[in-house]
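Of the protein chains in this complex, one is absent; all others appear in place.
Which chain is which? They are A, B and C, in the order written, and residues in each are numbered from 1.
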Amino acid sequence: MLVPEIAKLGHVSLVTPDLQKSLWFFKEVLGLEEIERAGGAVYLRACGEFEHHSLVLKQGDRAVVDHIGWRAKRAEDVEKFAVQLEAAGTKIQWIEAGREAGQGKAIQFKLPSQHTFEIYYEVEKPKAPQGERSGLKNQTHKSWARGISPRRIDHVNLWTSHDPGSVHQWLSEQLGFKMREYVKLNNGKVIGGWMSVTQLVHDVAMMGAHDPETPARFHHIAYWLDNAQDVLRALDILRENGIQIDLGPAKHGISQAVCAYVRDPGSGHRVELFSNGYLIFDPDWEPVEWGQEEFGVALQWWGPEYTPGHGHAMDETTEA
Amino acid sequence: MLVPEIAKLGHVSLVTPDLQKSLWFFKEVLGLEEIERAGGAVYLRACGEFEHHSLVLKQGDRAVVDHIGWRAKRAEDVEKFAVQLEAAGTKIQWIEAGREAGQGKAIQFKLPSQHTFEIYYEVEKPKAPQGERSGLKNQTHKSWARGISPRRIDHVNLWTSHDPGSVHQWLSEQLGFKMREYVKLNNGKVIGGWMSVTQLVHDVAMMGAHDPETPARFHHIAYWLDNAQDVLRALDILRENGIQIDLGPAKHGISQAVCAYVRDPGSGHRVELFSNGYLIFDPDWEPVEWGQEEFGVALQWWGPEYTPGHGHAMDETTEA
Amino acid sequence: MLVPEIAKLGHVSLVTPDLQKSLWFFKEVLGLEEIERAGGAVYLRACGEFEHHSLVLKQGDRAVVDHIGWRAKRAEDVEKFAVQLEAAGTKIQWIEAGREAGQGKAIQFKLPSQHTFEIYYEVEKPKAPQGERSGLKNQTHKSWARGISPRRIDHVNLWTSHDPGSVHQWLSEQLGFKMREYVKLNNGKVIGGWMSVTQLVHDVAMMGAHDPETPARFHHIAYWLDNAQDVLRALDILRENGIQIDLGPAKHGISQAVCAYVRDPGSGHRVELFSNGYLIFDPDWEPVEWGQEEFGVALQWWGPEYTPGHGHAMDETTEA
Partner (left out) sequence: MLVPEIAKLGHVSLVTPDLQKSLWFFKEVLGLEEIERAGGAVYLRACGEFEHHSLVLKQGDRAVVDHIGWRAKRAEDVEKFAVQLEAAGTKIQWIEAGREAGQGKAIQFKLPSQHTFEIYYEVEKPKAPQGERSGLKNQTHKSWARGISPRRIDHVNLWTSHDPGSVHQWLSEQLGFKMREYVKLNNGKVIGGWMSVTQLVHDVAMMGAHDPETPARFHHIAYWLDNAQDVLRALDILRENGIQIDLGPAKHGISQAVCAYVRDPGSGHRVELFSNGYLIFDPDWEPVEWGQEEFGVALQWWGPEYTPGHGHAMDETTEA
């Protein structure tokens, strides 16, 4: 019997204390498309996405991540993951079909780091409304319709006050994430790992957090742009709209992405604009280890210096 | 037992009637790195590649494709593919380890279209020489060292005077390629298919050929650049070096790639400079069908018009 | 006494048979800002322009250029040009202040090619409305607010069935335009000249026309974009909006501009999206001569081939 597999990062569900402002940011500034409003939640996706949503926004008391949704590779994998996770001692909560708009039944569970993951398979693929539909049959919405206009969701970056290495191991053993690059201190401790189930360098990064108040922290959701120049254009748009830029443009050593980080002014949740980078096709890819002395290059190949844990805007995270 | 799988396009082995000129083109103009010379062959790779080579050049009487090499997902898959292919009536030729530099044992066989494919797993991953090594641990050679400087091989485009649809079916059933996009005439005939084993839109395209002299034709090998602007810079470099540009810059509808096509002046084999485009993560991706009336958009979303079969430079192919 | 001088191309005034469609194109697709409507005319400018308008659109029976406006270097130069032109036998028509919104008094006159030029000095510099104003003090409107979003007007390209060489001479002697690059046939005839009063390679190009019906033809108005990548993005936007692309992307030999040509669907007047290129600071710049055999490179360094006069979409012009 095939082991269950995750196909891709599906969506992130965020709670915001100011839904109107968050919607302005994600729709008008970032340029996502609203697909549906249901049950107090707004479902959004990028112009290159076929599935129903890659972002869910809900009004709430404070900024927090509701869950991070992963799409399974096969319909039967949801049930298989449930069985497998429960067997390993992870408590599963079933989410009935339709409770999240456009989605079939799902399971939710907590990582050892207390981040809430969701796994589902069934998802609607609504067409864009006539007039907003791309002239390209391999794309849903028109390119460049509004704001920054990214192509698709790329990854999530999570922080934990837990030992990150043990969470990496759990992600690998339970969910099949492969380690692609990681940072290891001289004391042997791995403080950050970039992992994927796809050929991206990472679908999820799990990093050591500086804030131990809540164990599960959310650093950012990333959206993909086709060109580094598109990230520079995004910065112009953000500045014209008075949005806080935390860092960038920069090129990471890890992943080789050209990027910039901004905060949704409605919630404080951070978004990374992400381009370039590389893909991993080699089946025997050896995880790239960056040592303590290489940490600077690992973080920024070029761009503004940033050392985590010294009060930089990039150190702030939201609750996950 | 797991079915054997192909992980990725590994390399293309080309015969050229003018090895010196081809080496000048691929090394000085395109900017590939020479890794080894052995047995009359020169092994080259791009700056972002870890495996031993993605291009092999050999002197010969005339321009022809020796074979197209695919890396298997697991070591045991080479043997498994051999068994499976032979069971299905395909003749297998074993290539002993080391006959191609840096490679372990391999099998070669012909597609119904008579194109020669090779499958192997073992491959060396030599470091770049000190002084040419990238400062990035996730890259081998320095970026932008010379010429166009692409990151990696992307795909091959093959033409056949055979019925392309039947070759697509064979590629799917025997090798596990998934159809991602295709063009279908009003008479129901599929005249081109873009297929992949990776999350790229295509690792191989198989198209209907206009030249029936040899059934197996080679249209191009593609190398990847990170930005559309890098394709424009490549065109400057090509023109300054007097290289024939067949078409571009253009943006395909199919794959959404920004691209340009040029010919190695030593052999006439064509190279595509390839950027942008989209990736496929959806496990239930429905192949995108382009009808006869949509063929123009499918070929070129923007850029020079080109209708195959009317004497355009793009209609010329080499023997495969 | 100082001779009168032209400082810059100020604006182009176009008549369109479908003002609504032209406004949709120039505002929503191209992304110009509407500054004022007065006397049946709509005044538009780009986000980086301080002066009142760079484009005027008026409803009319057919697509025609009303006039091309040039801003003088000094207030007194308008009167000086009037005197000088009349002395040389050119008929002058005075336009009273305010007849064109935002402008002071002006003179209009016809070139030997029958194109109507206007010279003025006084012009209002309205601020952008609060909320649409750029956060940059050296720019008026927000960048990237809508559509293609060029920075500024760049140049005009005019065609004449008259001898172009004699018009070049007139532009030089009467208005101070300097020849920067030109194309000369083997028979000694100059068939195109790129001329400027600024440090741009050209503020105006005057080319030999193939259509002798009206002597004065209009080929295009050009708007400037900061990056070649912005031209590629423009093409995406144009295609998503179903706008006819006549040619591009291409890089001219002459001027070294990366460009694309499109037609306003309301009028058929052509717009060039224009970036890159070079500036001329050398006070003793020798005009670059391109011979008949160099014409191909002069027109297109790379990009689609185009030979004028063979029925290409680029041969079509509007009345000027």
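In this text, a contact is a pair of C-beta atoms (placed from the backbone, for glycine too) under 8 Å apart; a residue touches a chain by one contact, two chains touch by 3 or more.
Since the structure is predicted, the reported quantities are computational estimates derived from the model, not experimental observations.
Novice: From the touch rule at the top of the page, work out which displayed chains the omitted chain touches.
Specialist: Even though it is not drawn, that chain still touches A, B, C.
Novice: Which candidate, B:157, B:174 or B:227, sits in contact with the chain we can't see?
Specialist: That would be B:227, which touches the missing chain.
Novice: Which of these touches the unseen chain: A:229, A:255 or A:318?
Specialist: Missing-chain contact among the listed residues: A:229.
Novice: Among A:31, A:193 or A:249, exactly one should touch the missing chain; which is it?
Specialist: Of these options, the touching residue for the absent chain is A:249.
Novice: Among C:43, C:81 or C:290, choose the residue that contacts the chain missing from this document, as touch is defined above.
Specialist: C:290
Novice: One chain is left out of this view; which of B:40, B:98, B:135 or B:309 touches it in the full complex?
Specialist: B:135
Novice: Taking the full complex into account, what residues of chain A touch the chain not shown?
Specialist: 227-229, 232, 235-236, 238-239, 245, 248-249, 251, 258, 260, 301-305
Novice: What residues on chain C make contact with the chain left out of this view?
Specialist: Contacting residues on chain C, toward the hidden partner: 7-8, 48, 50-51, 71-74, 135-139, 151-152, 181, 198-201, 226-229, 253-256, 276, 278-279, 281-283, 288-290, 294, 297, 301.
Novice: Residue-wise, where is chain B in contact with the chain that is not depicted?
Specialist: Answer for chain B: residues 134-135, 142-145, 227, 229-230, 233, 236-237, 239-240, 242 touch the chain left out.
Everything below uses one rule, namely that only the chains that are shown with their structure count from here on.
Novice: Would you mind checking which pair of chains has the most C-beta pairs in contact?
Specialist: Pair with the most C-beta pairs in contact: A-B.
Novice: Rounded to the nearest whole Å, what is the centre-to-centre distance of chain B and chain C, using the mean of the C-alpha atoms as each centre?
Specialist: Taking the mean C-alpha position of each chain, the two centres sit 44 Å apart.
Novice: Please tell me the distance, in whole Å, between the geometric centres of chain A and chain B computed from their C-alpha atoms.
Specialist: 32
Novice: Go ahead and note the Å separation of the Cα centroids belonging to chain A and chain C.
Specialist: Their C-alpha centroids are separated by 46 Å.
Novice: When you check chain A against every other chain, which residues touch at least two of them?
Specialist: 135, 227, 229
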